[in-house]
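One chain of protein is taken out of this complex; the other chains stay put.
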């Protein structure tokens, strides 16, 4: 779960990492005073705000109100700006990069740092980025912070501020279950302070059970996405016209790939996870109907449940409504022939394998055009 | 550093482990109200208070005052009672034992538990004590608490209270740098609550640098012990008449052993640790003079410092004063002959080896008798 | 032979009294697995379908000699259960549980590796050596004993492929579903090493998906250390970039981890890569 910049900075502050003075508003009228010259920053969960005009300076309250008015409501790469962060402008002497994320290969956290920050970190050459895995059995120790400070080329005062920030950022990641915590730029101001200029924090959504405080946070979800989330079904909107339901990420992707081979294109897909629970299949079917695709392709590889039981769930979901679109259904497992017959009798198009199902769905989609 | 029961219970409470309601006083006049029937408990850092009459019940404020008067000032196995803890009396259904200490052999913390507590834990048969090392890389996990609860024979409500107490006790040990944290008895009350009846906590004195709050705590030290502590010199008062100064615990003990072989007996000893720092030798010599032994035996094995430099320090310490007692001195290392001569010229008795030094000191001590 | 689990494997089911635990304990037995014990705190002393239930893993291991465990415990308690198994001396821990917090996975896997314990998962279907033992939730009906080792990040997609093999009479030595979470106890390379050393295994099937660089690392390893023929399938060629595909493992980030880069790396290591999953049996010899 991605957090807005202002929320991320609140958390940095909680862990003792310096951030500029500031406050967040959703209406220009709420700006009463400002802490000196400020930046007005659009709060959207996407990069490239600056280039899109979502970050602007202001020197007076009136100016801040004017700039905020312009930014609030602005569409930034598809995201509508609902809040702006009004923040004291930093006197920047140097911009650096500091982040902690998950390192799959090392099965650990990874401390990343660069003496060059502020710009798109992906364009910084590799030898300018320190990647220091945090050994999980050792945990963070000050020597890691010293490596970072030394790599950044910092001395004395600034070095010791960075060592402390590294420690606090690690504590934040561990205590808040962040899978990403990034400060970019990490600013050295002209008076020698090290301050977080911008911040990205992503909380591990699998760990929300121990962080009730994040559950209530706003997320930009459509009503269908919201429903899918509650049902623990992965829901993704694409450009084609075929609605795909499958169980398991790999099988779902393989279904899309196969569909593509036969010239079909998915418009939305639902991944149930590795389950063939008839209730979940039924919920997914209902959700899919709401998404209004032109063709539905159901591909369930059965593990625990008998195919006829799964088919019964599908029929219950669809039965009552006349949705009037072709449904290609493939359910693999015990009693699959019985299931096929049931689906066929209900007017669906049964398929026996992944290829056949993909081919049939692609053909139907070309018919409906 | 051992903590008084009342302080230990304050800490348990801070970590969320239930303790009886209570308060500590150093004068009976301070008892204004009591939380129902109470126990009045002498606060001394030694076991066997109960048998010595240091723990007594009281049912009214007047009774509590009377009992407190009797206990305050009481001498318990050499320790004077300066405070009493007035504590709500528990309705005991069951007494158990729970503790965490350091396990040398496993190089880990050790979780210890027994379904039998309250009595001297050392007399509980071994098969009634669970010793569960806490793997340092795993840390405490709830399964350890479940093992404890299961070993104690507890069910449901009590089991889950004990699991929680185990976790909190471990957190306490880790956060407070306790080398021992013991709850004995851990009481199940008649209404099913699990409460710490008594508590012993010892803070690792090597870790006090990160626990300023304990530095100010009262310790029962004589002025000489106080001085030695400030100088980081181990000071121990014994029964004999020879004052021994040596560097290193092993060498100090070997010196005592050798002295004993020749019929001498140490009255006090100072261990400088593994150093031959002339300043420290000099401080120890001054401290020893204050302890007024009949004979002094100095045994320094030199590492870094030249023997004559060490000898110079000894002479500076003693030189000004005419202490009029025999001093046997042995300093081993570079320039040891020069040192011998210097000590001899100043009226001391130089020795060349450990045996000789011990023999000479023992002989002198028998003379002064 | 076979790898990781075989006829000597004695399985402890952690969370045996839950629906999944009970169901799959039976399914594993039907597969021929020695299911010797279960745990469920507070239910020690009872039985689930003849399998004795204990309060703690320590007791279960002590009394039954279990050497592998299958973890069905819900995510909030899963790390505790897995570490309990490791501390009790279990050698192979198969974690079926999904949605395990990544920091929990990092800690428990680091502990396991430091002690030489094999963790498979989390969020995996488990492992099956047909004719010998299964630890996990893979459907029994899809397997056939044979000489092809299968290693896969995916669950149901693996079933699809193994099923297609079995329908074509191509049997398996061991099938390992390693799971697709960002941090897993066992990666492709760990299993490839075992297959290369296993006498029963003559060919290898690798099933990957977009995200991460495990397939690229596997290709590098195959080039250097694997002499047996390898066939692969990579899911997600047509997956939209930047979209989360149900697995954390399926995030495409920074141009690395695309299907193209994986397929290219594997092909340059001499691996035959199938276009659709059901083509895999055709590419085996």
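Letters A, B and C mark the chains in the order given here, with residues in each chain numbered from 1 onward.
Definition applied: a residue touches a chain if its C-beta (ideal position, glycine included) is under 8 Å from a C-beta of that chain, and two chains touch if they have at least 3 such contacts.
Given the structure is predicted, the values throughout are model-derived calculations rather than measurements.
Student: From the list A:135, A:225 or A:356, which touches the chain that is not on show?
Tutor: Considering all chains, including the one not shown, the answer is A:135.
Student: Could you tell me which of B:61, B:92, B:124 or B:137 touches the chain that is not displayed?
Tutor: That would be B:137, which touches the missing chain.
Student: Considering the entire assembly, which residues of chain B contact the chain that has been omitted?
Tutor: Touching the chain left out of view, chain B contributes residues 102, 104-105, 107-109, 122, 135-137, 173-174, 177, 179, 204, 206-207, 209-210, 234, 236, 238, 246-254, 256-261, 271, 273-274, 301-304, 332-334, 353-355, 358.
Student: What residue numbers in chain A mark contact with the hidden partner chain?
Tutor: Residues 135, 137-138, 141-143, 146-147, 150, 155-156, 159 of chain A touch the chain absent from view.
Convention: only the chains that are shown with their structure count from here on.
Student: Based only on mean CA positions, could you tell me how far chain A sits from chain C in angstrom?
Tutor: Taking the mean C-alpha position of each chain, the two centres sit 27 Å apart.
Student: Chain B to chain C: how many Å between their CA centres?
Tutor: Distance between chain centres, rounded to whole Å: 53 Å.
Student: Report the inter-centroid distance (CA atoms only) between chain A and chain B in whole Å.
Tutor: 55
Student: Return the residues of chain B touching two or more other chains; collapse runs of consecutive numbers into ranges.
Tutor: Where chain B meets two or more other chains at a single residue, that happens at 137.
Student: Please output the residue numbers of chain C that touch at least 2 other chains, ranges allowed.
Tutor: In chain C, the residues touching two or more other chains are 110-111, 114.
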